[in-house]
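Here the complex is missing one protein chain, while the rest keep their positions.
This part shows subunit A:
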Amino acid sequence: MAIGSVPLRYRISIDRDRCMECGRCVENCPYGTFRWEGDRIVVDSRTCTACHRCIAMCPRDAITLTEHPCDYRTHPVWTRDARESIYNQAKTGKIILAGMGNASPLPPIFDRLLLDACQVTNPSIDPLREPMELRTYIGKKPSRLSFKRGEGGEVELQTELSPNLKLDTPIMIGHMSYGAISLNAQLALAKGAHEAGTFLGTGEGGMHPAIFPYQDNMIVQVASGRFGVDVDYLNRGAAIEIKIGQGAKPGIGGHLPGEKVCADVSCTRMIPLGSDAISPAPHHDIYSIEDLAQLVRSLKEATEWKKPVFVKIAAVHNVAAIAAGIARSSADAVVVDGFRGGTGAAPKVFRDHVGIPIEAAVSAVDQKLRSQGVRNEISVIASGGITNAADVTKAIALGADAVYIGTAALVAMGCRVCGNCYRGLCPWGIATQRPDLVARLNPEVQAEHVANLIHAWTMEVSELMGAAGINAIESLRGNRDRLRGYMLDEGLLKVLDVKPVGA
(Lines give C-alpha, C1' and ligand atoms only; values in the text may rest on other atoms or scores of the structure.)
Protein backbone atom coordinates (compact mmCIF):
# COMPACT_ATOMS: atom_id res chain seq x y z
CA MET A 1 0.00 0.00 0.00
CA ALA A 2 3.05 2.24 0.10
CA ILE A 3 2.38 3.63 -3.38
CA GLY A 4 -1.36 3.99 -2.83
CA SER A 5 -4.02 4.28 -5.47
CA VAL A 6 -3.93 6.67 -8.40
CA PRO A 7 -6.56 9.36 -8.93
CA LEU A 8 -9.80 8.56 -10.72
CA ARG A 9 -9.72 8.66 -14.48
CA TYR A 10 -13.42 9.27 -15.02
CA ARG A 11 -16.20 10.44 -12.77
CA ILE A 12 -19.74 9.18 -13.20
CA SER A 13 -22.60 11.05 -11.60
CA ILE A 14 -26.33 10.56 -11.57
CA ASP A 15 -28.66 13.51 -11.64
CA ARG A 16 -31.04 12.37 -8.93
CA ASP A 17 -33.78 14.74 -10.09
CA ARG A 18 -33.86 13.08 -13.49
CA CYS A 19 -33.22 9.48 -12.44
CA MET A 20 -36.31 7.27 -12.22
CA GLU A 21 -34.45 4.40 -10.58
CA CYS A 22 -35.14 1.98 -13.39
CA GLY A 23 -31.86 0.18 -12.76
CA ARG A 24 -30.76 -0.03 -16.37
CA CYS A 25 -27.38 1.45 -15.56
CA VAL A 26 -26.81 -1.30 -12.99
CA GLU A 27 -27.69 -3.96 -15.56
CA ASN A 28 -25.74 -2.40 -18.38
CA CYS A 29 -22.40 -1.71 -16.75
CA PRO A 30 -20.35 -4.94 -16.79
CA TYR A 31 -17.57 -3.25 -14.83
CA GLY A 32 -19.74 -2.92 -11.71
CA THR A 33 -19.68 0.86 -11.52
CA PHE A 34 -23.32 1.00 -10.36
CA ARG A 35 -24.94 -1.03 -7.64
CA TRP A 36 -28.10 -1.01 -5.61
CA GLU A 37 -27.74 -0.15 -1.95
CA GLY A 38 -31.22 -0.67 -0.57
CA ASP A 39 -33.41 1.28 -2.94
CA ARG A 40 -30.67 3.70 -3.94
CA ILE A 41 -28.14 3.37 -6.75
CA VAL A 42 -24.59 4.13 -5.73
CA VAL A 43 -21.67 4.74 -8.04
CA ASP A 44 -18.03 3.60 -7.89
CA SER A 45 -16.38 5.75 -10.52
CA ARG A 46 -13.03 4.02 -10.12
CA THR A 47 -14.14 1.02 -12.16
CA CYS A 48 -15.56 3.09 -15.02
CA THR A 49 -13.89 2.68 -18.45
CA ALA A 50 -15.85 5.44 -20.21
CA CYS A 51 -17.53 2.90 -22.45
CA HIS A 52 -20.69 5.03 -22.47
CA ARG A 53 -23.01 2.05 -22.33
CA CYS A 54 -24.91 3.37 -19.28
CA ILE A 55 -25.30 6.80 -20.86
CA ALA A 56 -26.60 5.33 -24.09
CA MET A 57 -29.12 3.18 -22.24
CA CYS A 58 -30.37 5.61 -19.56
CA PRO A 59 -33.93 6.55 -20.50
CA ARG A 60 -33.70 9.87 -18.64
CA ASP A 61 -30.31 11.20 -19.73
CA ALA A 62 -29.52 11.25 -16.03
CA ILE A 63 -25.90 10.09 -16.24
CA THR A 64 -22.92 12.37 -16.68
CA LEU A 65 -19.39 11.17 -17.30
CA THR A 66 -16.50 13.55 -17.00
CA GLU A 67 -12.86 12.91 -17.59
CA HIS A 68 -11.32 13.59 -14.24
CA PRO A 69 -8.80 16.42 -14.52
CA CYS A 70 -5.23 15.45 -13.66
CA ASP A 71 -4.26 16.70 -10.28
CA TYR A 72 -0.64 15.66 -10.30
CA ARG A 73 1.91 18.42 -10.33
CA THR A 74 2.00 19.41 -14.01
CA HIS A 75 5.13 18.38 -15.80
CA PRO A 76 5.81 18.24 -19.55
CA VAL A 77 7.77 14.99 -19.38
CA TRP A 78 6.39 13.15 -16.37
CA THR A 79 2.83 13.07 -17.60
CA ARG A 80 0.02 11.40 -15.75
CA ASP A 81 0.36 8.43 -18.04
CA ALA A 82 4.11 8.12 -17.52
CA ARG A 83 3.72 8.20 -13.78
CA GLU A 84 0.75 5.87 -13.57
CA SER A 85 2.41 3.27 -15.78
CA ILE A 86 5.34 3.25 -13.40
CA TYR A 87 3.10 2.91 -10.33
CA ASN A 88 1.37 -0.01 -12.04
CA GLN A 89 4.59 -1.77 -12.95
CA ALA A 90 6.25 -1.05 -9.63
CA LYS A 91 3.38 -2.88 -8.00
CA THR A 92 2.99 -5.77 -10.41
CA GLY A 93 6.32 -6.27 -12.18
CA LYS A 94 4.42 -7.08 -15.39
CA ILE A 95 4.01 -5.96 -18.98
CA ILE A 96 1.12 -3.51 -19.38
CA LEU A 97 -1.55 -4.66 -21.82
CA ALA A 98 -3.63 -2.18 -23.75
CA GLY A 99 -6.40 -2.28 -26.32
CA MET A 100 -7.31 -0.29 -29.46
CA GLY A 101 -4.77 1.79 -31.39
CA ASN A 102 -1.78 3.96 -30.50
CA ALA A 103 -2.79 6.42 -27.81
CA SER A 104 0.16 8.79 -27.89
CA PRO A 105 -0.66 12.33 -29.02
CA LEU A 106 1.30 12.32 -32.29
CA PRO A 107 -0.38 14.30 -35.08
CA PRO A 108 -1.79 12.09 -37.85
CA ILE A 109 -0.01 12.86 -41.13
CA PHE A 110 -3.32 12.40 -42.96
CA ASP A 111 -4.54 15.58 -41.29
CA ARG A 112 -1.55 17.46 -42.69
CA LEU A 113 -2.18 16.34 -46.23
CA LEU A 114 -4.71 18.39 -48.15
CA LEU A 115 -6.60 17.18 -51.20
CA ASP A 116 -6.92 19.10 -54.42
CA ALA A 117 -10.04 20.44 -56.11
CA CYS A 118 -10.50 21.62 -59.68
CA GLN A 119 -11.53 25.13 -60.57
CA VAL A 120 -12.09 26.91 -63.88
CA THR A 121 -9.83 25.53 -66.56
CA ASN A 122 -10.05 21.90 -65.58
CA PRO A 123 -13.60 21.63 -64.28
CA SER A 124 -14.55 19.24 -61.52
CA ILE A 125 -16.74 16.21 -62.22
CA ASP A 126 -20.26 15.84 -60.86
CA PRO A 127 -20.62 12.28 -59.56
CA LEU A 128 -24.40 12.64 -59.69
CA ARG A 129 -24.46 12.66 -63.45
CA GLU A 130 -21.06 11.34 -64.50
CA PRO A 131 -20.08 7.71 -64.06
CA MET A 132 -17.47 7.26 -61.33
CA GLU A 133 -15.43 4.09 -61.33
CA LEU A 134 -14.73 2.91 -57.80
CA ARG A 135 -14.50 -0.76 -58.63
CA THR A 136 -11.19 -2.13 -57.47
CA TYR A 137 -9.45 -5.39 -58.31
CA ILE A 138 -7.00 -6.76 -55.80
CA GLY A 139 -4.39 -9.14 -57.15
CA LYS A 140 -1.69 -9.39 -59.77
CA LYS A 141 -2.14 -7.53 -63.03
CA PRO A 142 -0.32 -8.56 -66.18
CA SER A 143 2.16 -5.98 -67.49
CA ARG A 144 0.89 -6.65 -71.00
CA LEU A 145 -1.85 -8.67 -72.63
CA SER A 146 -1.34 -10.87 -75.64
CA PHE A 147 -4.06 -12.05 -77.95
CA LYS A 148 -4.43 -14.66 -80.64
CA ARG A 149 -6.80 -14.63 -83.56
CA GLY A 150 -8.69 -17.90 -83.97
CA GLU A 151 -9.75 -19.66 -87.18
CA GLY A 152 -13.00 -17.72 -87.45
CA GLY A 153 -11.27 -14.42 -86.77
CA GLU A 154 -12.39 -14.21 -83.13
CA VAL A 155 -9.94 -12.69 -80.69
CA GLU A 156 -8.74 -14.83 -77.84
CA LEU A 157 -6.88 -13.68 -74.75
CA GLN A 158 -3.64 -15.57 -74.43
CA THR A 159 -2.30 -14.06 -71.22
CA GLU A 160 -3.19 -16.14 -68.21
CA LEU A 161 -4.85 -13.85 -65.64
CA SER A 162 -4.25 -14.33 -61.95
CA PRO A 163 -7.30 -14.58 -59.70
CA ASN A 164 -8.30 -11.14 -58.38
CA LEU A 165 -10.81 -10.02 -55.77
CA LYS A 166 -13.48 -7.77 -57.22
CA LEU A 167 -14.49 -4.95 -54.87
CA ASP A 168 -17.32 -2.46 -55.39
CA THR A 169 -15.47 -0.01 -53.17
CA PRO A 170 -11.82 0.40 -52.23
CA ILE A 171 -12.80 -0.05 -48.57
CA MET A 172 -12.42 -3.49 -46.96
CA ILE A 173 -12.64 -4.56 -43.33
CA GLY A 174 -9.44 -5.85 -41.76
CA HIS A 175 -8.95 -9.02 -39.79
CA MET A 176 -10.69 -9.34 -36.44
CA SER A 177 -10.88 -12.91 -35.22
CA TYR A 178 -13.74 -14.76 -33.64
CA GLY A 179 -12.30 -14.97 -30.18
CA ALA A 180 -11.04 -11.43 -30.14
CA ILE A 181 -14.54 -10.30 -31.12
CA SER A 182 -17.86 -12.04 -30.60
CA LEU A 183 -19.59 -14.16 -33.18
CA ASN A 184 -22.42 -11.64 -33.40
CA ALA A 185 -19.89 -8.91 -34.11
CA GLN A 186 -18.12 -10.94 -36.80
CA LEU A 187 -21.45 -11.90 -38.31
CA ALA A 188 -22.52 -8.25 -38.46
CA LEU A 189 -19.25 -7.31 -40.17
CA ALA A 190 -19.62 -10.18 -42.65
CA LYS A 191 -23.19 -9.26 -43.53
CA GLY A 192 -22.21 -5.61 -43.76
CA ALA A 193 -19.31 -6.38 -46.09
CA HIS A 194 -21.59 -8.57 -48.20
CA GLU A 195 -24.12 -5.73 -48.47
CA ALA A 196 -21.42 -3.28 -49.44
CA GLY A 197 -19.82 -5.56 -52.04
CA THR A 198 -16.55 -5.87 -50.21
CA PHE A 199 -14.50 -8.25 -48.07
CA LEU A 200 -13.40 -8.77 -44.52
CA GLY A 201 -10.78 -10.84 -42.76
CA THR A 202 -11.45 -13.77 -40.47
CA GLY A 203 -8.42 -12.96 -38.34
CA GLU A 204 -6.52 -15.85 -36.93
CA GLY A 205 -9.41 -17.74 -35.48
CA GLY A 206 -10.74 -20.13 -38.09
CA MET A 207 -14.20 -19.73 -39.56
CA HIS A 208 -17.30 -20.47 -37.53
CA PRO A 209 -20.09 -22.27 -39.45
CA ALA A 210 -22.37 -19.27 -38.86
CA ILE A 211 -20.08 -17.30 -41.18
CA PHE A 212 -20.22 -19.88 -44.00
CA PRO A 213 -23.07 -18.09 -45.80
CA TYR A 214 -20.71 -15.12 -46.19
CA GLN A 215 -17.58 -17.09 -47.04
CA ASP A 216 -17.39 -15.48 -50.49
CA ASN A 217 -16.74 -12.19 -48.70
CA MET A 218 -14.15 -13.58 -46.32
CA ILE A 219 -10.37 -13.42 -46.49
CA VAL A 220 -9.06 -16.29 -44.40
CA GLN A 221 -5.97 -15.70 -42.34
CA VAL A 222 -3.00 -17.94 -41.75
CA ALA A 223 -0.90 -16.73 -38.84
CA SER A 224 1.99 -18.37 -37.03
CA GLY A 225 -0.29 -20.32 -34.67
CA ARG A 226 -2.19 -21.83 -37.64
CA PHE A 227 -5.36 -21.84 -35.54
CA GLY A 228 -8.39 -23.16 -37.36
CA VAL A 229 -6.31 -23.66 -40.52
CA ASP A 230 -7.06 -26.70 -42.61
CA VAL A 231 -7.63 -27.20 -46.29
CA ASP A 232 -11.41 -26.71 -46.03
CA TYR A 233 -10.89 -23.36 -44.35
CA LEU A 234 -8.49 -22.27 -47.07
CA ASN A 235 -10.88 -23.34 -49.79
CA ARG A 236 -13.78 -21.48 -48.22
CA GLY A 237 -12.11 -18.08 -48.29
CA ALA A 238 -12.23 -15.73 -51.27
CA ALA A 239 -8.56 -15.03 -50.60
CA ILE A 240 -5.92 -16.11 -48.11
CA GLU A 241 -3.85 -13.76 -45.99
CA ILE A 242 -0.60 -14.71 -44.33
CA LYS A 243 -0.15 -12.58 -41.27
CA ILE A 244 3.45 -11.76 -40.59
CA GLY A 245 2.95 -8.62 -38.58
CA GLN A 246 0.36 -6.22 -37.26
CA GLY A 247 0.60 -2.45 -36.84
CA ALA A 248 -0.42 -2.44 -33.18
CA LYS A 249 2.37 -4.83 -32.24
CA PRO A 250 5.08 -5.16 -34.87
CA GLY A 251 7.57 -7.89 -34.21
CA ILE A 252 5.58 -9.81 -31.66
CA GLY A 253 3.01 -12.55 -31.83
CA GLY A 254 -0.54 -12.79 -30.65
CA HIS A 255 -2.00 -14.37 -27.58
CA LEU A 256 -5.67 -15.08 -26.92
CA PRO A 257 -5.92 -15.81 -23.20
CA GLY A 258 -7.50 -19.11 -22.18
CA GLU A 259 -10.44 -17.31 -20.52
CA LYS A 260 -11.69 -16.25 -23.94
CA VAL A 261 -11.41 -19.76 -25.41
CA CYS A 262 -14.99 -20.86 -24.79
CA ALA A 263 -16.50 -24.01 -26.33
CA ASP A 264 -17.38 -22.36 -29.61
CA VAL A 265 -14.07 -20.52 -29.94
CA SER A 266 -12.22 -23.73 -29.11
CA CYS A 267 -13.91 -25.65 -31.92
CA THR A 268 -13.44 -22.84 -34.43
CA ARG A 269 -9.75 -22.54 -33.58
CA MET A 270 -9.42 -26.32 -33.15
CA ILE A 271 -7.78 -26.14 -29.73
CA PRO A 272 -8.85 -27.47 -26.32
CA LEU A 273 -11.30 -25.50 -24.22
CA GLY A 274 -9.67 -22.86 -22.02
CA SER A 275 -6.17 -23.29 -23.39
CA ASP A 276 -4.13 -20.25 -24.34
CA ALA A 277 -3.97 -19.65 -28.08
CA ILE A 278 -0.41 -18.53 -28.66
CA SER A 279 0.79 -17.28 -32.03
CA PRO A 280 4.53 -16.85 -31.67
CA ALA A 281 6.30 -13.87 -33.20
CA PRO A 282 7.77 -15.70 -36.21
CA HIS A 283 6.19 -18.36 -38.37
CA HIS A 284 8.42 -21.30 -37.58
CA ASP A 285 8.66 -22.25 -41.21
CA ILE A 286 9.61 -18.74 -42.32
CA TYR A 287 13.09 -17.44 -41.64
CA SER A 288 13.75 -15.74 -44.97
CA ILE A 289 11.97 -14.22 -47.95
CA GLU A 290 12.49 -17.55 -49.74
CA ASP A 291 10.69 -19.34 -46.91
CA LEU A 292 7.86 -16.83 -47.17
CA ALA A 293 7.68 -17.49 -50.90
CA GLN A 294 7.49 -21.17 -50.09
CA LEU A 295 4.49 -20.65 -47.78
CA VAL A 296 2.76 -18.42 -50.34
CA ARG A 297 3.20 -21.05 -53.02
CA SER A 298 2.28 -23.88 -50.72
CA LEU A 299 -1.05 -22.21 -49.88
CA LYS A 300 -1.64 -21.60 -53.58
CA GLU A 301 -0.76 -25.16 -54.42
CA ALA A 302 -3.09 -26.50 -51.72
CA THR A 303 -5.96 -24.46 -53.19
CA GLU A 304 -4.99 -25.23 -56.79
CA TRP A 305 -3.90 -21.65 -57.59
CA LYS A 306 -7.49 -20.38 -57.40
CA LYS A 307 -7.08 -17.88 -54.55
CA PRO A 308 -5.13 -14.67 -54.29
CA VAL A 309 -2.69 -14.77 -51.37
CA PHE A 310 -1.98 -11.61 -49.38
CA VAL A 311 0.87 -11.02 -46.99
CA LYS A 312 0.28 -8.64 -44.12
CA ILE A 313 3.18 -6.86 -42.48
CA ALA A 314 3.45 -4.11 -39.91
CA ALA A 315 4.74 -0.76 -41.14
CA VAL A 316 8.33 -0.67 -39.91
CA HIS A 317 11.40 1.34 -40.86
CA ASN A 318 12.47 -0.75 -43.85
CA VAL A 319 8.96 -1.64 -44.95
CA ALA A 320 9.60 -0.78 -48.60
CA ALA A 321 12.43 -3.27 -48.98
CA ILE A 322 10.36 -5.96 -47.27
CA ALA A 323 7.41 -5.28 -49.56
CA ALA A 324 9.70 -5.53 -52.58
CA GLY A 325 10.73 -8.98 -51.39
CA ILE A 326 7.11 -9.95 -50.87
CA ALA A 327 6.29 -8.77 -54.40
CA ARG A 328 8.70 -11.41 -55.65
CA SER A 329 7.27 -14.19 -53.52
CA SER A 330 4.21 -14.91 -55.73
CA ALA A 331 2.00 -12.97 -53.28
CA ASP A 332 -0.88 -11.08 -54.88
CA ALA A 333 -1.21 -8.27 -52.36
CA VAL A 334 0.79 -6.80 -49.55
CA VAL A 335 -1.12 -5.38 -46.62
CA VAL A 336 0.79 -2.68 -44.79
CA ASP A 337 -0.56 -2.02 -41.32
CA GLY A 338 0.47 1.31 -39.82
CA PHE A 339 1.33 2.07 -36.21
CA ARG A 340 -2.15 3.38 -35.48
CA GLY A 341 -3.69 0.00 -36.18
CA GLY A 342 -6.05 -1.22 -33.50
CA THR A 343 -5.90 -4.43 -31.52
CA GLY A 344 -7.74 -6.39 -28.91
CA ALA A 345 -4.63 -6.54 -26.77
CA ALA A 346 -1.04 -5.47 -27.18
CA PRO A 347 1.71 -4.56 -24.79
CA LYS A 348 1.21 -0.82 -24.36
CA VAL A 349 4.88 -0.13 -24.99
CA PHE A 350 4.55 -1.74 -28.45
CA ARG A 351 1.23 -0.20 -29.31
CA ASP A 352 2.47 3.30 -28.61
CA HIS A 353 6.13 3.15 -29.66
CA VAL A 354 6.86 0.61 -32.38
CA GLY A 355 6.33 1.01 -36.11
CA ILE A 356 5.76 3.95 -38.42
CA PRO A 357 2.69 5.81 -39.72
CA ILE A 358 0.80 4.21 -42.59
CA GLU A 359 1.00 7.40 -44.67
CA ALA A 360 4.79 7.24 -44.90
CA ALA A 361 4.85 3.45 -45.20
CA VAL A 362 2.41 3.16 -48.06
CA SER A 363 4.11 5.91 -50.00
CA ALA A 364 7.55 4.36 -49.52
CA VAL A 365 6.23 0.94 -50.57
CA ASP A 366 4.52 2.32 -53.68
CA GLN A 367 7.64 4.23 -54.75
CA LYS A 368 9.96 1.30 -54.18
CA LEU A 369 7.75 -1.12 -56.13
CA ARG A 370 7.45 1.37 -58.97
CA SER A 371 11.17 2.03 -59.09
CA GLN A 372 11.77 -1.71 -59.32
CA GLY A 373 9.14 -2.12 -62.02
CA VAL A 374 7.05 -4.60 -60.00
CA ARG A 375 4.17 -2.41 -58.83
CA ASN A 376 1.73 -4.18 -61.17
CA GLU A 377 2.74 -7.54 -59.77
CA ILE A 378 1.16 -6.87 -56.43
CA SER A 379 -1.68 -4.83 -54.93
CA VAL A 380 -1.07 -2.64 -51.90
CA ILE A 381 -3.62 -2.46 -49.10
CA ALA A 382 -3.17 0.26 -46.47
CA SER A 383 -4.50 -0.15 -42.96
CA GLY A 384 -4.11 1.24 -39.49
CA GLY A 385 -5.71 4.53 -38.55
CA ILE A 386 -8.18 5.17 -41.35
CA THR A 387 -10.77 7.39 -39.64
CA ASN A 388 -12.80 8.91 -42.48
CA ALA A 389 -13.30 9.02 -46.25
CA ALA A 390 -10.59 11.65 -46.66
CA ASP A 391 -8.06 9.24 -45.11
CA VAL A 392 -9.19 6.58 -47.61
CA THR A 393 -8.74 8.99 -50.51
CA LYS A 394 -5.35 10.19 -49.27
CA ALA A 395 -4.12 6.63 -48.70
CA ILE A 396 -5.00 5.78 -52.30
CA ALA A 397 -3.38 8.96 -53.60
CA LEU A 398 -0.25 7.91 -51.71
CA GLY A 399 -0.21 4.61 -53.55
CA ALA A 400 -2.66 2.12 -52.01
CA ASP A 401 -5.07 0.08 -54.14
CA ALA A 402 -7.51 -0.24 -51.25
CA VAL A 403 -7.72 0.17 -47.50
CA TYR A 404 -8.69 -1.99 -44.57
CA ILE A 405 -10.71 -0.39 -41.83
CA GLY A 406 -10.94 -1.95 -38.37
CA THR A 407 -11.77 0.35 -35.49
CA ALA A 408 -14.02 2.43 -37.75
CA ALA A 409 -16.16 -0.64 -38.47
CA LEU A 410 -16.38 -1.40 -34.75
CA VAL A 411 -17.37 2.19 -34.02
CA ALA A 412 -20.11 1.79 -36.62
CA MET A 413 -21.44 -1.03 -34.43
CA GLY A 414 -21.42 1.06 -31.27
CA CYS A 415 -17.83 0.74 -30.00
CA ARG A 416 -16.85 3.80 -27.95
CA VAL A 417 -13.08 3.16 -28.16
CA CYS A 418 -12.80 2.70 -24.40
CA GLY A 419 -9.73 0.54 -25.00
CA ASN A 420 -10.63 -2.29 -22.64
CA CYS A 421 -11.12 -4.94 -25.33
CA TYR A 422 -8.68 -7.38 -23.69
CA ARG A 423 -10.76 -7.66 -20.54
CA GLY A 424 -13.50 -9.64 -22.28
CA LEU A 425 -16.26 -7.48 -20.77
CA CYS A 426 -17.10 -5.28 -23.76
CA PRO A 427 -20.46 -3.71 -22.85
CA TRP A 428 -21.39 -3.37 -26.53
CA GLY A 429 -21.14 -7.10 -27.20
CA ILE A 430 -18.16 -6.69 -29.52
CA ALA A 431 -14.91 -7.75 -27.80
CA THR A 432 -16.43 -10.32 -25.48
CA GLN A 433 -17.57 -13.94 -25.39
CA ARG A 434 -19.88 -13.54 -22.36
CA PRO A 435 -23.25 -14.71 -23.68
CA ASP A 436 -25.34 -11.98 -22.03
CA LEU A 437 -23.04 -9.28 -23.43
CA VAL A 438 -22.79 -10.90 -26.88
CA ALA A 439 -26.60 -10.93 -27.03
CA ARG A 440 -26.59 -7.13 -26.80
CA LEU A 441 -25.33 -6.88 -30.36
CA ASN A 442 -27.97 -7.48 -32.98
CA PRO A 443 -26.14 -8.70 -36.10
CA GLU A 444 -28.94 -7.60 -38.46
CA VAL A 445 -29.05 -4.04 -37.20
CA GLN A 446 -25.30 -3.64 -36.90
CA ALA A 447 -24.70 -5.15 -40.33
CA GLU A 448 -26.78 -2.34 -41.72
CA HIS A 449 -24.73 0.23 -39.84
CA VAL A 450 -21.49 -1.25 -41.16
CA ALA A 451 -22.83 -1.29 -44.72
CA ASN A 452 -24.10 2.29 -44.28
CA LEU A 453 -20.68 3.46 -43.17
CA ILE A 454 -18.91 1.87 -46.12
CA HIS A 455 -21.56 3.18 -48.48
CA ALA A 456 -21.33 6.70 -47.07
CA TRP A 457 -17.53 6.77 -47.22
CA THR A 458 -17.60 5.36 -50.74
CA MET A 459 -19.87 8.20 -51.83
CA GLU A 460 -17.58 10.70 -50.15
CA VAL A 461 -14.55 9.23 -51.87
CA SER A 462 -16.33 9.54 -55.18
CA GLU A 463 -17.23 13.20 -54.42
CA LEU A 464 -13.65 13.96 -53.43
CA MET A 465 -12.44 12.33 -56.62
CA GLY A 466 -14.95 14.30 -58.69
CA ALA A 467 -13.82 17.53 -57.08
CA ALA A 468 -10.26 16.65 -57.99
CA GLY A 469 -11.30 16.00 -61.59
CA ILE A 470 -10.77 12.27 -61.33
CA ASN A 471 -13.41 9.74 -62.38
CA ALA A 472 -11.68 6.42 -61.77
CA ILE A 473 -9.95 5.05 -58.74
CA GLU A 474 -7.13 3.92 -61.03
CA SER A 475 -6.34 7.56 -61.80
CA LEU A 476 -6.28 8.39 -58.12
CA ARG A 477 -3.91 5.57 -57.17
CA GLY A 478 -0.47 6.97 -56.45
CA ASN A 479 -1.56 10.35 -57.79
CA ARG A 480 0.43 12.47 -55.35
CA ASP A 481 -0.12 15.55 -57.46
CA ARG A 482 -3.58 15.72 -55.91
CA LEU A 483 -2.03 16.09 -52.46
CA ARG A 484 -0.14 18.89 -50.75
CA GLY A 485 1.60 18.80 -47.42
CA TYR A 486 0.75 21.39 -44.78
CA MET A 487 3.07 21.87 -41.81
CA LEU A 488 5.17 18.87 -42.76
CA ASP A 489 8.93 19.03 -42.79
CA GLU A 490 10.99 18.70 -45.91
CA GLY A 491 12.23 15.25 -45.06
CA LEU A 492 8.75 13.85 -44.62
CA LEU A 493 7.52 15.57 -47.79
CA LYS A 494 10.31 13.76 -49.59
CA VAL A 495 9.32 10.37 -48.15
CA LEU A 496 5.70 11.05 -49.07
CA ASP A 497 6.80 12.47 -52.44
CA VAL A 498 4.33 15.28 -51.95
CA LYS A 499 4.80 18.98 -52.61
CA PRO A 500 4.11 21.56 -49.90
CA VAL A 501 0.98 23.73 -50.03
CA GLY A 502 1.29 26.58 -52.52
CA ALA A 503 3.75 24.70 -54.70
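Following the convention adopted for this analysis, a residue touches a chain if its C-beta (ideal position, glycine included) is under 8 Å from a C-beta of that chain, and two chains touch if they have at least 3 such contacts; residues count from 1.
Operating definition for what follows: contacts and distances are computed from a predicted model.
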Seminar exercise, completed: Should one name the undisplayed chain from "Glutamate synthase alpha subunit C-terminal domain-containing protein", "formylmethanofuran dehydrogenase", "Indolepyruvate oxidoreductase subunit IorA" or "Ech hydrogenase subunit E" using UniProt, the answer is "Glutamate synthase alpha subunit C-terminal domain-containing protein"
Exercise. Out of A:Ser143, A:Ser298 or A:Ser371, which is the one that touches the chain we can't see?
Worked result: A:Ser298
For this session: Would you mind spotting which of A:Glu27, A:Asp216, A:Asp230 or A:Asp436 touches the chain that isn't drawn?
Result: A:Asp230
Problem set entry | Options A:Lys243, A:Lys348 or A:Arg440, residue touching the unrepresented chain | A:Lys348
Exercise. So which bits of subunit A touch the chain we can't see?
Worked result: 88-89, 92, 94-99, 224-226, 229-231, 234, 255, 257-258, 266-267, 270-272, 274-276, 278, 280, 284-285, 294, 297-298, 301-305, 347-348, 419, 422-423
